[in-house]
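Since the structure comes first, as structure tokens, the remarks are kept for the end.
With one protein chain held back, the other chains of the complex are shown just where they sit.
When the chains are written out, they are named A and B in that same order, and each has its own residue count from 1.
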Amino acid sequence: MKAKKSLAVLLSAAIAAGMMGCGSAATGSSDAGTTAAAGTAAGSAATSAAGDAAQSESTAAASNGELKHVVMSFPTFTGAPQDTQMVQDAMNEILKDKGIEIELLISDLSSYKQNMTLALSSGEQIDVMNLITQDPATLISQGSLTDLEADSLMDTYGPGIKDAIGQNYIDACRVNEKLYSLPGQHDYAQGRGCIAIGTEYLDGIGYKAPADAGEIIHITEDELNDILAQLHTKYPDMELIRPASNGVSQYTSIDQLGGNMFGVLLNYGSDLKVEDPFASDDYKQFCELMYGWNQKGYISADAKTDTTSVGVLEAQKALIGYQTGGKPGSKVQESSLGVPMTIFQTKEDFISSSAVASFTWAIPTTTGDAAAAMTLLNELYTNADLENLLVYGIKDKHYTLQDDGTALTTSAAGGTSTYGTLGWMAPGQFLTYVPTGNDPDLWTQTKTFNENSTKSKASGFTFDGTGVTNEIAAVQAVYDEYKTGLEYGFLDPATALPEMDKKMIAAGLQKIIDAKQQQLDTWATAAGVK
Amino acid sequence: MSRLEASAGKVPQKPLGKRMKRFLPIYLIMLPGLIYLFINNYMPLPGLMVAFKQYNIKKGIYGSPFVGMKNFQYLFQTGDALLITRNTILYNLAFIVVNTFMAILVAIVLSELTGKIKNFYQSAILLPNLISSVIIGYLAFAFLSVENGFLNNTILPLFGQSKVDWYSETKYWPFILIFVSAWKSVGYNCIIYLSAIMGIDKSIYESASIDGASKMQQIRYITLPLLKPTVIMLTLMAIGRIFYSDFGLFYQVPMNQGALYSVTNTIDTYVYRGLIQVGNISMSAAAGVYQSVVGFILVLVANLFVRKLDPDNALV
Partner (left out) sequence: MRTKEQIRFELIGNIIMVILTVTALVPIVLMIISSLTDDATLIKNGYSFFPEKWSVGAYNWIFSSNSATILRAYMMSFIITGIGTLCALFLTTTLAYGLSKKALPFRGLLTFLVFFTMLFSGGLVPTYINYTTVFHVKDTIFGLLVPSLMMNAFNVLLMKSYFTSSVPDEILEAAYIDGAGELTTMTKIALPLSKPIIATIAMFAGLAYWNDWNNGYIYIVKKTELFTIQNLLNRLMQNIQALAQNSSNLSTAQQGLAQIPTTTVRMAMATLGILPVIVIYPFIQKNFVKGITLGGVKG
């Protein structure tokens, strides 16, 4: 059947193609929402009109009675789990009352960006999507995302969302005062300056944690250096520390405005002055620390090229410790490979300006029905049963509930997993069960952690880089050239750092900084931040 | 040599109408190929316009506003514009020379060898072509790793040399990349020349043999001249793509090491890295247009020369 259809279209296209030159100009201007006649759709290969036709067709085909078909798209590390259809059916049982019918479109994280870019540009129906790995600024400037508050969409169809997330955190996602996406419930803050070290090695040097230390041991940098020196003396042939590629956001007080290094706030965003990080003392100290560690032989010469993950290295006893980010549950998390880890922290807990607005949920403009999409989001933020289905699957099949109220997944219990998605990405994670092994109180702890952390003054500022895309591309190229060398301690910051900064300025760094400062000032005035 | 002269002789030109009638069946059999070309290559082609536009998804590619050459600026904004252009061109020139030489050498040797073993040779050298760049990157790492690499641990000690930090020393990489490129492509490229050699009229060799020409003389005076059209055509096509580079070779094999950029950064890798942050369709299209236009001009110029010197072998 499909072959026949394709062939027919092929022929008609060959004929219609002659008219393409003029046809496309006419249909090209048609706005989203207008339905295109089938004839023009064949000719206008790349216009939104064709997308609309395809989209209305798929909606009509799939809709079932009065239920509105809603496509929800997000990735997992390994693509759609085997039992996705089963879970989707169970979710639809719950959603029936709300007049919607969900279709889970789960991709691999690695191909998610590509899949979504293509789907959105050809107008395929996507109603709710996660923005992980996407570039929200580009999507917004291309007109791919729906303004969630236009025509009081959220007030009408998503009344429970505001309370579930908290007005503060919602406001932290605004771009130019408009709301295009909503954050999931998760840890927004991150403990900076954290190092995870295998507990057995600490035992080896006779290190005793202070009695009052909690899950994370707070120490000074000098104390840490002392511990590292002892470890190196005791285990001279082992790799001591493996730096991380996101070292800046784990080991400095720099707040990366707009999620990149080109114009930042220093000192945990305590001051609204946009600075060049590469000329700052903080970044310099970080690079010097790494360079020092590397000079002392703590870091493997292969660290910059080896792609083996730190967890695996640790489990294979090839590595003693690594940089990480701290949060409630991080000790459990880092020890999940069966090697008990101890977490040290030398810096503060911090919510960066862009932390809240990462991997948020949005309604693309290719939605079949924005109201239905918002209804689904509302359910996902407020309905615990629905959320548990989404994250864990079906009870007693994909997970079992423990006495302490935590959920033990089949894979954690040693079986083969046939369903499971990424809880930390889920809209209403705090509604779900806590994964077994963690403190049953984990979600409350996470909320408190978010509340009590230092917040960047620019929390909620989002940078629109459209005006300086050329400069960002050029400066990024310079950064890539030096990043690993400096941040893994292979280059001497005394010479390499000024060299890089000079190249960056030549590539237009100051222009990005100025643009950021200007947008930040406008934002601060509007938001009443001083 | 009579064959070459004969093929150069033009078919007498009859009136167009008559010729059209004669070739009607030829047009018909060409039709499927032309339709595919139209669908696969020409229908999406207007999409190139996006390079000159500020892309807006709602308006579509054709409806988005024109912004002139703005999307091209980032290609020249960087201080590295010269460097990446130089790298791209020099590597491509090196590949053209080295890979052509290797492919012809192997093709001639294979065509002259007898016995079953030559099938084995041919299969073996084709295998690298089946391995993806990511894996080639890991295999290169197996040889070049500082701590555990095969070269540092086994080969260099044999010569009493000390360890080399391969991924920070730029001076080795031009050779490494040219080597990897040849390693990967010689088996594939030699097939083209092998088929061209097989297409040579055997009677030419026989008569040369009777006239007492040695093997080397036959190769020099018969095989090589008859391979010329193939060499010229492949070189012209390579010139057309001289601003493009094998992304995997330049990105995966050096493991994306910043310290090596001065000798591994090409236009393609630069564009990829630059656009990771902004992910702009228009800007990546602009890079493609730039690469294509320059290649197009170069190949037309080169073709003009070929046409002057050797009209039969011109590409178009």
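As a convention for this text, a residue touches a chain if its C-beta (ideal position, glycine included) is under 8 Å from a C-beta of that chain, and two chains touch if they have at least 3 such contacts.
As the structure is a prediction and not an experimental result, all values here were calculated from the model.
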{"item": "Absent-chain contact - pick from B:Asn56, B:Thr85 or B:Asn153", "value": "B:Asn153"}
{"item": "Omitted-chain contact residue, chosen from A:Gly79, A:Gly204 or A:Pro440", "value": "A:Gly79"}
{"item": "Contact partner of the left-out chain, one of A:Leu67, A:Leu109 or A:Ala229", "value": "A:Leu109"}
{"item": "Positions on chain A where the hidden chain makes contact", "value": "2-3, 5-6, 9-10, 13, 41-42, 45-46, 50-51, 53-54, 77-80, 105, 107-111, 114-115, 117-119, 121-124, 244-246, 307-313, 315-318, 322-325, 329, 332-334, 336-338, 411-412, 422-424"}
{"item": "Where the unshown chain meets chain B, residue by residue", "value": "3, 6-7, 9-11, 13-14, 16, 19-20, 22-23, 25-27, 29-30, 32-34, 36-37, 39-48, 50, 61, 105-106, 109-110, 112-114, 117-132, 134-136, 138-139, 141-143, 145, 147-150, 153, 183, 186-188, 191-192, 194-196, 198-203, 206, 214-216, 226, 229-230, 233-234, 237, 240-241, 281, 284-285, 288, 292, 295-296, 299, 312, 315-316"}
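Operating definition for what follows: only the chains that are shown with their structure count from here on.
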{"item": "Touching residues (chain side chain B, partner chain A) in the complex", "value": "35, 38-39, 43-44, 46-47, 55-63, 70, 73-74, 77-80, 141, 145-148, 165, 167-168, 255-259, 261, 265, 270, 273-281, 283"}
{"item": "Chain A residues within the chain B interface of the complex", "value": "10, 13-14, 17, 20, 24-25, 28-29, 31-32, 44-49, 113, 117, 120-121, 134-135, 137-138, 142-144, 260, 300-302, 304-306, 365, 465, 469-474, 476-478, 480-485, 490-491, 503, 506-508"}
